[in-house]
Structures are given as C-alpha cells and as structure tokens.
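Moving on to chain A:
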Amino acid sequence: MSTPPLVEFRAVSKRFGAGPLVLDGISFTARAGDFVSFIGPSGCGKSTLLRLLAGLSPVSSGRLTVDDLTPEAAAAELAFVFQEPTLLPWLNVARNVELPQRLRGTAPAERAANRQRVLDLVRLGDRAAAYPRQLSGGQKMRVSIARALALSPKILLLDEPFGALDEMTREHLNEELLAIRGAEAWTAFFVTHSVAEAVFLSNRILVMSSNPGRIHSEITVPLPYPRTSDTRLSREYLDRVADVSRVLRSVEGPEPAPTR
Partner candidate 1 sequence: MSRPLLKLFLPAFTGVIVIAVWYGVHFYLTEEMRFLLPSPGAVLQALIDNRDTLARATLNTTEGALLGFGLAVGVSLVLALLLSLSSLVRTSLYPYLMALQMTPLPVLAPICVIWVGAGLKSVALLTFVIAFFPLVVNTTQGLISADRHLVELFRLYRADRAQQLFLLRLPAALPYFFTGLRIAATLAPIGAVVADMNAGSSAGDGGGLGFQAVIYASQAKYPALFATAATTCVLGFVLNAAVIALAWIALHHWHDSYERTDP
Partner candidate 2 sequence: MNPLRLLGPMLAAASFAVAPAAEKPLFPLKVQLDWVAEPEHGGLYQALARGYFREEGLAVTLIPGGPGAHVMPSVATGQVDIGQADDISTLLQQAEGLPFVQFAAVFQDDPAGILVHADSPVRKFEDLQGKTIIARPGWPFLEFLKKKYGLKVNVIAQNFSSAAFLSNKEALQQGYFIAEPYHITKAGGSMPRFLATWDAGFRGYAVLITNRKFAREHPAELRAFTRACIRGWRDYLEGDPTPAHAAMQRANPNNTDAFMLFSRRMITDEKLVTGRDPDGGPAKICRLDPVRYENQIALLEDLGLLKKGKITAAAAMTTEFLPP
C-alpha cells in the first residue's frame, strides 16, 4: 500500500552567503512511517540538511516540502533532538519537558498529562523533580527526547543524539527509541556517524558524499520491526552493516597518506 509523500526534497541546494555549495541537488522523498538515516564523511552537510528540514535555515534553491507545506509553516509537526541534550539547567526535568508546550500555550492540565506520558515512555517518570546536573549523560538525552515527543510531532529530527555516549548506553537508547516509536508512530530523520546504529534503527539509509554534499546512494534495510537486541546478532543485520560500511568507505575516498 502506498502512502502519500510526507517530505519531499526536489533538487535542493544550499550555500551560506557567498560561500561554496554545502548541499548540491538533494532529491528524495520520504513517506509517513519511514526511519531515514543520513550517514557520510565529515562535511557532507548532513546536519545542514536536517536544519533545512527543521526550518532553521532556508534553502538556497530547489523545493523542500513537509506535508505539502514549507518547513517554517509545518513547524507544529516537527520536533528536533540536538547533539547536546540542551536542557535548561535552571529547570527540573518536568519543567524542561513541558517547555515546548509552554511556548505553544498549552493548558496546564494538558501539559502535565503529556509530560507524564512522555517521561514514562523514556522510563524517567520517577525523576521528574530532578535537576539536569543530577542526571547522567544518557538520562539527560532521554529527557531531551521526551521533550521532543511531548507535542506528539509527526516528524522527529535527530542530529547524532547518542554520539557522546558510551557504546552500551547507546545500544540501549537505540532500542528504547524504537520501542517508543512503536507506541507513537512518528517519521524519523536521523543523522549519525555509526553504521551499526544506522542499520539498527532505519528502514532507509542515505549515504552522502562531501564537497559538495550529495546523496551518493540509498540502501534499504528490510529487517522487520520491532527490532531488539537479538536483531544485532542476526545474519541479515551483519550483512547490511558490511554493505553500508563498504559503500561508506568508497565514498570517503582513498586513505590519506601516512605522515612521516
């Protein structure tokens, strides 16, 4: 069954001021329910691409639509999770999670209900009164995700959210993210450096090349959802990881010469 496109990039290019092209002729379509990962060498513009989607930056040429609207107009349907948890240190967990709702003017009762719901989703329901400095890195990230989910967005944008965490925490959070997605059903755009992570989470992986940033190729990951820790041990998963790694290496170009 085909679903209508949710996000459409049509020959989108981006340059900052009079600088060089950061993104060149990006074209692809995403449908509701997709989990799209962007992976590529440093400087390929994947974070910029996400920011264009978020409406934080305008496109230089081409057309970008979200649900048939411009990203700015579609703001209510989008949520962003940054690389840093970006919690307000002077607010406790509950208030941090409520922040987007406060900014949109949601009624207090509804705010509290949403807050409880998402905190339970990330399994931090009992830490609502804690302050960010009392939390670990992983916990802060979970609060950040909860905050993003509080307004029930249609589209979730994540920019290397787990990059600063250790391997074990990262894997656990990957699994949690998919579990939440099972309950909430948003479409995700995920930027990462980790092939394993991209393969585990996504159904589509877009590999990008740099200078300027272009989409090099797309690799689908037909592994069924729900995916669990067992999935990481399966043959198909490991094969996919190998495939993507190979493509990534070819995109990165020849190894730099060793220094004397």
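Regarding candidate selection, all candidates are chains of the complex that A comes from, given by their letters.
The rule is simple: a residue touches a chain if its C-beta (ideal position, glycine included) is under 8 Å from a C-beta of that chain, and two chains touch if they have at least 3 such contacts; residues count from 1.
Predicted, not measured: the structure shown is a model, and the values here were computed from it.
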{"item": "Among 1 or 2, touch partner of chain A in the complex", "value": "1"}
{"item": "In the complex with candidate 1, residue positions of chain A that touch it", "value": "54-56, 75, 78, 80, 82, 84, 86, 88-91, 99-100, 102-104, 131-133"}
